[in-house]
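For this view, one protein chain was removed and the others were kept in their places.
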Amino acid sequence: MIIGKVVGSVVSTRKNEKLVGNKFMIVEPVSSMGKGRLVAVDNVGAGIGEFVIVAVGSAARIGTDYSNAPVDAAIVGIVDDGEGLE
Amino acid sequence: MIIGKVVGSVVSTRKNEKLVGNKFMIVEPVSSMGKGRLVAVDNVGAGIGEFVIVAVGSAARIGTDYSNAPVDAAIVGIVDDGEGLE
Amino acid sequence: MIIGKVVGSVVSTRKNEKLVGNKFMIVEPVSSMGKGRLVAVDNVGAGIGEFVIVAVGSAARIGTDYSNAPVDAAIVGIVDDGEGLE
Amino acid sequence: MIIGKVVGSVVSTRKNEKLVGNKFMIVEPVSSMGKGRLVAVDNVGAGIGEFVIVAVGSAARIGTDYSNAPVDAAIVGIVDDGEGLE
Partner (left out) sequence: MIIGKVVGSVVSTRKNEKLVGNKFMIVEPVSSMGKGRLVAVDNVGAGIGEFVIVAVGSAARIGTDYSNAPVDAAIVGIVDDGEGLE
């Protein structure tokens, strides 16, 4: 998993039917975890500005609400204290 | 998932039989999501120039039309407003 | 998927038994799809110098001849016209 | 797998229910294995400062305690002697 900060969201009206009702959050990894931003669905009610744990790949669909959806990244936890992570 | 812009398509006459009838779109990730272009099948009717959400890995085959095809990237949503993303 | 050019092949006599009879092609991604070369099995009869579509990850084993083999990249289509791709 | 050093942990109170009771360790890959830090669950009782073997992707859920959890990285071994690895 990686830790990132929720920096925004993106709206898509025309989308795969399995994705209807989901919110797409834009997550920016903390610099030590490095790569580009990614779009993740939200499993835990994260808000803009919060630091979150993101599971990627098939993990995003295991034990989450997305087992039958084309989802490759999901927010699975909110970090209690992001200080020092950024 | 990543957000990218559909910049073209590619034609392949000789291909795996499970891929017959599919269109291969070339997607360029927005710069903040960074890596190189990729080829994705289209699940939602995206056109050239549109910003799309692309699911990669096994996600491209879950809840899409490609469950039995050798597909590792699928367009699963069209972004309503791509302004500010590029 | 990515598009690449078949630039060679590699021979391995001692290999996993599920891989016997397969040819390993070396594929160089076109520069816009960028990363390093990779080794892919060939599903469609591609030759050296041809531009091909490569599926990576579990996709290489879905709907191909490699469902039970330790294969993570397969050539699944030959591009009709590679001009402008290189 | 990659080898990395456990450099910290991260606490998440609000998280996916399948992750309750797990500890998230922050692992820094040794430089020759290169990329950014990642968050891994711990299968073997690793401590801060130890060099560990991390399995990523679906491997993190096979034969571990996380088969039904959204986990994409797990510590699966502790390196006996990390000298020369850093």
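The chains carry the letters A, B, C and D, assigned in the order they are written, with residues numbered from 1 in each.
FYI, contacts are C-beta pairs under 8 Å (C-beta built on N, C-alpha and C of every residue); 3 or more make two chains touch, one makes a residue touch a chain.
These numbers were taken from a predicted model, which means no experiment stands behind them.
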Contacting the left-out chain in the complete assembly, out of C:M33, C:A46, C:A60 or C:I75: C:A60
Residue ranges of chain D at the interface with the undisplayed chain: 1-3, 29, 32-35, 43-45, 53, 55-64, 74, 76-81, 85
Chain not shown, touching residues in chain C: 10-19, 24, 28, 35-40, 57-58, 60-61, 68-73
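Note that only the chains that are shown with their structure count from here on.
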Distance between the centres, which are taken as Cα means, of chain B and chain A, whole angstrom: 19
Contacts with two or more other chains, residues of chain D listed in rising order: none
